[in-house]
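Sharing a structure below in structure tokens format, with a few things to ask.
The complex appears here minus one protein chain, its other protein chains still in place.
Order of writing sets the labels: A and B. Residues in every chain begin at 1.
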Amino acid sequence: MCGIVGLFLKDRALEPQLGAMLTDMLITMTDRGPDSAGIAIYSGEAKGRAKLTIQSDAPSRDFENLTSELQQEIQGDIKITINSTHAVLDIQESQVSAARMALRVLRPDVRIMSFGTSLEIYKEVGLPKNVAARFSVKQMAGSHGIGHTRMATESAVTTMGAHPFNTGDDQCLVHNGSLSNHNSLRRKLRREGIHIETENDTEVGAAYLTWKMREGASLGEALESSLKDLDGFFTFVVGTKDGFGVVRDPIACKPAVMAETDQYVAFGSEYRALVNLPGIEDARVWEPEPATVYFWSHGGSSNSEEAA
Amino acid sequence: MNKHNPNGIPHTTPRQSATFTQDVNSDIRRAAATGIYDIRGGGAKRKVPSFDDLLFMGASISRYPLEGYREKCDTNVTIGGLNAENPIELDIPITIAGMSFGALSGPAKEALGRGASAAGTSTTTGDGGMTPEERGHSNKLVYQYLPSRYGMNPDDLRKADAIEIVVGQGAKPGGGGMLLGQKISDRVAEMRNLPKGIDQRSACRHPDWTGPDDLEIKILELREITGWKVPIYVKVAGARPYYDTTLAVKAGADAVVLDGMQGGTAATQDVFIEHVGQPTLAIVRPAVKALQDLGMHRKVSLILSGGIRSGADVAKAMALGADAVAIGTAALIALGDNDPKYEAEYNALGTTAGAYDDWHEGRDPAGITTQDPELMKRFDPIEGGRRLKNYLKVMTLEAQTIARACGKNHLHNLEPEDLVALTMEAAAMAQVPLCGTDWYPGKPGTGY
Partner (left out) sequence: MQTLDLTQIGLREVNKTLHEQAATTNQTAWTIENARGSHAIACGLDAPIEVTVKGSTGYYCGGMNKQATINIHGSAGPGTGENIMSGKIVIEGDASQYLGATGHGGLIVVKGNASSRCGISMKGVNIVVQGSIGHMSAFMGQSGNLVVLGDAGDALGDSCYEARFFVRGKVKSLGADCEKKEMRPEHIEFLKDILAEAEIDADPSEFTRYGSARKLYNFDVDNAGAY
């Protein structure tokens, strides 16, 4: 059980403040999720480049000399930006698979938190305000981001059990609720070759979407079929390269509040999370309908919805 | 030779099936005849690993017992001291569990109040609200906050000494309550705001919150309404005790009430009672571990219920880490439920003393689980209160006897290491060694 926040900026002038705004929203949701927190930020897209966010329990040991060692295995420029237990490896886009393989060999204990052209994921155990401070989220800029505060239900409180979960290129998922058939799904997805690290039900939700898209579905189609294949209570917020999506299960007991102005579209598990956003008093505030997939993205239509 | 074996061939003994027993066959016939599942009251009747499979070691050359009279063994407990201005102080660690007015008659609730107050402990309202009899006769009354919210109101909430948010109960983890038409008397109908004489369906989830993150906000609201004065308990069936206890604490509970499958209900599907939930023996240790992992053991109180019958059960529950226990079925039996003196009437109902569980039909010969005015007259609440007080006193004395033999000057000093187990299951569930060994299945470092 948890708190979810999301912010999609229509007004580019607000991009430098994305991290600060998300941090504030995240900390407001501490009561809903005191165990761990995570944030996904979309920023700094550069043509031909890609980013891998990696995590280590022993950062000084693992991140030292990593770039020079990796340079032996992959082509092109490598830049590393270390941020506490995480680091962002900025590499040539064509080298992503090579980099992943190389990391497995060079640094077997390092976990890959995300990959994509603009996505970075940071997550750790601890109170949201401490997690945000650890990664200096307040200083981050970007076009959109989602955040999550966790109250673990049936699995352990660990770094990898925290959300967001990476589901594909520039894609990630956060969840509020409790899936009831996650064990069977986990077994099936592992048999399909999808890597699932934890016993966390949300990771199964993320793996399910990854699998569906690997089999040819669009993210929207994957979310639609999740309404049938996933059992339990869930509000999902997914981050994509261009924006974010929201879906609630048909029973729709877990809360979800959205707010929209000319400057942004925001999501919060409680209205409280949105109160400090600029112009909130005049925002259009509403709740997403159950069993309906919503999307907002940059460029093209500002939002589209497909009723289930 | 005789008519049974005309050829002189010996016949085999007729053998009943262990799978298709007489009980099972009668269930199948009943289902075929009615088209509806069987509903009954009580808790799981089948044999499951229980406290009977645990023993105390007692005194020896290395452990010295306390003298019976001069050397005291205290029994008091404070429930819910974490956040509340007025925690519940109990003289004995045995409380009366929630049972509804509606399932029980008014005089029965009165008797529970009288007996509990005389013994220095609390009673709990049930799925029907607070009655004047119970509030009048109970010195300490815990008010249940259930999914149905029958009779819920802020005046009663403020009259309560504690609030118990019911998420579930051992007999039916995930089920609502059911009170069939015959028991909705005028008074019950009025209290529950239902038409008289109909089947009452109860919700299985709370109407205005789902999940521990929302529960936290609900607890805040209840505290605000009652001025932060009284403890908030969260009652849950023993479904996933480690996680449930953890989440109850994170949501802000002052006490966790855990109910095993032997815990009774007024009425629900038999299949629910017998096949969902866990034995009381199995749910304590995970709950205690959850509290210890959070550093909350003995700070957030743990109350265990579900088939507690004697001082031995009380002592065992406390030795395993509970702060107190609650009794429901046992209290009713003390009042006179299922007494053999009504055997003829039980037979007329198609049952026998001890087996009678169709309380929802409202025809209880003992006058306890009924609203029928004629039957109710048979039950004297003052005598009932006296009997309950006696029973509670005996359970306390029994627990003290055991504790003294283990060298304890307070019941809460009993520990798991005072216990041994008779069977593998009990050893594994209670994490207590088998008699004569220092091992139990799952003991860390032993490779099992």
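Basically, a residue touches a chain if its C-beta (ideal position, glycine included) is under 8 Å from a C-beta of that chain, and two chains touch if they have at least 3 such contacts.
These numbers were taken from a predicted model, which means no experiment stands behind them.
Of the candidate positions B:Ala59, B:Leu82, B:Ala118 or B:Met152, contact with the hidden chain is made by B:Met152. Of the listed positions A:Lys10, A:Arg272 or A:His298, the one in contact with the omitted chain in the full complex is A:Arg272. Only one residue from A:Ala37, A:Leu179, A:Ala252 or A:Ala266 touches the chain missing from this view: A:Ala252.
Annotation for chain B: contacts to the undisplayed chain at residues 34-36, 148-149, 152-154, 157, 180-181, 193-195, 198-199, 201, 203, 207-209, 214, 217-218, 220-221, 224-228. The set of chain A residues touching the chain not shown comprises 252, 255, 257, 270-275, 281, 285-287, 289-290.
Simple rule for what comes next: only the chains that are shown with their structure count from here on.
Per the touch definition, chain A reaches chain B in the complex via residues 1-3, 31-34, 151-154, 176-178, 233, 253-255, 269. Residue ranges of chain B in contact with chain A, taken from their complex: 205, 210-214, 216-217, 240, 243, 246-247, 250.
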